[in-house]
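Data block below; observations after.
Complex shown without one protein chain; remaining protein chains in place.
Let's look at subunit A:
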Amino acid sequence: MGTRSALWSFANKFFTCGVIGVYVSDRFVGVAPVRGSSMSPTLNPGTTSLMGLAIDDYVLVEKRCLQNYKFSHGDVVVFSSPSNHKERHIKRITALPGEWIGTRHSYDVLKIPEGHCWVEGDNSSSSLDSRSFGPIPLGLVQGRVTHIAWPPQRIGAVEKRTPQDTISSS
């Protein structure tokens, strides 16, 4: 009888922690790993390593911004890929709805449609971003990256940065 009640109380605690954890990570703040070097040098600069192995950065993802989908230039966001909903990407917003963006490869300027945004990686040489798949709907955004949480020597805020090559008008 004793083991059974202990088991029950353990299961109850486990369930409570799980439910509250999911609630907090969906509504307030969650943690996500960063894969790949598309956001280097802001994230995953490739300099932190443990015995020759590079460690991935872990970042805090704030979810409060999903209440009203208000973003500003230079925000680093997590979004699910428009071509594969199971993949998540981390990129920087460089243009918001109604603005004009000039792409480096073509000499066109493109107007961002209503409810969309233009995302680019900081490391433009190895980044799959809006330059290949175009503007993405803001509804795909899952959260905003605010801090680096791990590894310990890199803990700190992720700063907003505005690139210079956008042409803005409104």
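Following the convention adopted for this analysis, a residue touches a chain if its C-beta (ideal position, glycine included) is under 8 Å from a C-beta of that chain, and two chains touch if they have at least 3 such contacts; residues count from 1.
We take it that contacts and distances are computed from a predicted model.
K.L.:
The complex has one chain missing from view, so what does its UniProt entry call it, picking from "Autocrine motility factor receptor", "F-actin-capping protein subunit beta", "BBSome complex assembly protein BBS10" or "Mitochondrial inner membrane protease subunit 1"?
P.N.:
This omitted chain is identified in its UniProt record as "Mitochondrial inner membrane protease subunit 1".
K.L.:
Return the single residue from A:3, A:68 or A:153 that touches the missing chain.
P.N.:
Residue touching the absent chain, from the options given: A:68.
K.L.:
Per the definition of touch given earlier, which of A:45, A:82 or A:151 contacts the omitted chain?
P.N.:
A:82
K.L.:
For subunit A, which positions touch the chain that isn't shown here?
P.N.:
Against the left-out chain, subunit A lists 16, 19-20, 22-23, 26-27, 68-69, 79-85, 113-116, 136-141.
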